[in-house]
Structure formats: structure tokens, C-alpha cells
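Got a structure here, written out as C-alpha cells. Questions coming.
FYI, not all chains are in this one, though none of them got moved.
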């Protein structure tokens, strides 16, 4: 279907055989394959089996391109608050790259250093959507949502301690954002944040009015 | 800014004077005005002051068009689970209408009557985005997200009792949706759900690639 993407494997606890089987089926259908939450041990066993596959250890993502080098469609920024949020930001970035979307990464611009974000706005103010990854107080999506008019997908992370309650603090912050353009996905759900932003960007890039009327 | 919309008034607890003042300023700038969470009492006092304004009592929204009759841009479906979810669905619909987006309403297709949704899919399978409004177990966004490839914005409602905990049940369900295309806004946040879907749809309708390259 229009703008549909093949199903992504959730690698956590899956056997090497199970993951390889899905990759092989999708390869046979000419589709790109991707698995998230893949451990280094799983990857080490899978890479020799799947020619052309690559593994990003920070993002814990294993991918195989169907059409390497195809042109990028749409533009998404992945903005993160602190350096501990990097793995989740990388998970979002890999997902978007797999979808064929152009990505701009903007790291370490959390609200406690309020000068840092405005200095970098020019890099992504024309994005079709922004993924904002933040733990602790989770305030960054509101600020990004205040600067830009496009949809912002907040990804709360479990980074923090104490009254953070494994990401609850950032999750509640983002759900209560006073910026109207902020939606939220699950705690540490970098894949989902990237995926929805990619859906928005590919639609924005393509335009639909013409086609629907045609 | 591109696809920006004027600020919307959160009417809860505001004085009639404060709301009228914002409407008048926006009118002077040729902008459409909108206030949410407006009580019938507030509306009764405001309508005589604001010529051309209309009030939807179910949605609790007061609006004034800037360019009545302008053509619709993009397409969003607002899908709701049960009849008690209607006020929140209406809040989303009014918001989208105010943004100039074409809206399809699909009511009372909750998961406990699983035949109802598929019968109505044809009405909105070409939507740019879908707003799904559901209380109690909040399962509907996952099902819609399973049928369609476009972005789905889940709006949990506080409809229910007991272990519903004022909407917590539906909120957690939607955050944990196993459909990759589902994002979530706050409990009872019909405005936000509609607003983000409207941002996605207006972008999808316009297309951005051309302009960015130009």
C-alpha cells in the first residue's frame, strides 16, 4: 500500500534462525529488512548468514538494504538532549535511513543549556518532522515544538535516576507538553519515533492532493 | 511560518474579556480564531461580542473563521470507539475544520464489535492521517494502525470506571501499541490529536520536496 514499509523484526529474545528467516523472505520479495533490539551476540551470529547486512551496535539495529544508494525522500531531524540519550536517537536515525528519509542529527541540546538549541535551529527548521529524544525532565520536545511549526514526535528515554521512575518523568512531561504540535511514543521507543516521523516526511515529500483528485 | 496556525485559546477558567481580546486581535490580523474548553456560560456571553463566531456545545469549542468557504486541504479521519467518546472526537473534528482540513467521521466502531470497523474502512483508507479516540481499554488505535499505513494519532479518553483510573488504562494501551504507526497525545486531548493530524495532512497535501529543492 502507498507509503507502506515491510514489517520490522523486534529482535529481543528471538533466535538467530527466526530472524534470518524473516530477512531471507523479505530479500526474496525485494524488500529492505530491519531488526531492532538486536544484541551484539545475535548480530555476530547473523552477519555471516546475511550478505549485505550491517549492524549498528549503538542503535542495536541490523539492516539489509533492498536498493542501496536510492535517493533520499523527505527530511527529518533527530534532536537529543544529553549524551546518554544517544542509543535511542541512533535507533530513530537508523530507522529513518532504512525508510530512505534524509536525517539531520542534532545532539546534546538539552534545556539546561538553553543557548545551544537556538544556535542550531537553522540546520533543521525546514524539516518535515522532528524526532526529539530526551530523558530526565523530558522538556526538550516542548521547546522544539515552540520554535518550529511541524509535527514533533517526542521519545521519552529511561535516562535518569530516583524520581525518574524509569522514564515516567519524561513520558508525563511530553504528554503534558503545552506545545500543540507534540505527540508521544513509548519510553525508549526510538524505532517508533523514527518510523512515524518517516511516515510523515514521506507523505509530505510526495504530496497527496494531486493523486487523490486524479 | 509555513503551515503555522495562530495560537489557540485554552478557555478553561479564562474571563470573557480575556478571550474576546484574543479573538479581536486575531481578527484584526486576518487570522481565524479558536478557543477550546469553553463552557456554555462563557459562550453565551461571548457570542454577542464576536460577530461571525460559532459555538459547538458538544466539542466546547468557540470559533471564528477568517476566510469562510475556503477549499479543504488534505484529508483526516476521526474514528471513535463508543458513544461516550463523542465530545473528544468532536473537539478533534472542530480543530481540523478550523485548520481547513477535510474530515471524515466514523463513530462507534470499538473493538468489542470487531465487524464494524472493516465495514467502514473504505470511507477513510486514503486519509493522510487518522485520529483515533477511545476510552476503556483503548485498543482501537492498534487495530486502525494495523489496517492502514498512514500515521495514527491516538487520543485516550477518560471514559470508563474502576480500574480505568481516569483514562490511564487507555493511555497505557496506546503507548504500548504493537502497531508501528501509532503516536499518542494526552488523555481527553481531542484538540491536540486533531491539530497534529491536521499538520500532517496539510504537509502531505502540499508536498515539500519541490519547494525545498527550489
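A few points about this structure:
Here the chain labels run A and B in written order, and each chain numbers its own residues starting at 1.
As a working rule, contacts are C-beta pairs under 8 Å (C-beta built on N, C-alpha and C of every residue); 3 or more make two chains touch, one makes a residue touch a chain.
Everything numeric in this text was worked out from a predicted model, so none of it was measured.
Of the identical chains making up the complex in this file, 2 are positioned in the shown model, whereas the full set numbers 8.
The rule we apply is simple: only the chains that are shown with their structure count from here on.
Averaged C-alpha coordinates give centres for subunit A and subunit B that are 25 Å from one another. Here subunit A touches subunit B in the complex through residues 1-5, 8, 73-75, 126, 128, 148-151, 153, 171, 175-176, 180-187, 191-192, 195-196, 199-200, 203-209, 212, going by the rule given at the top.
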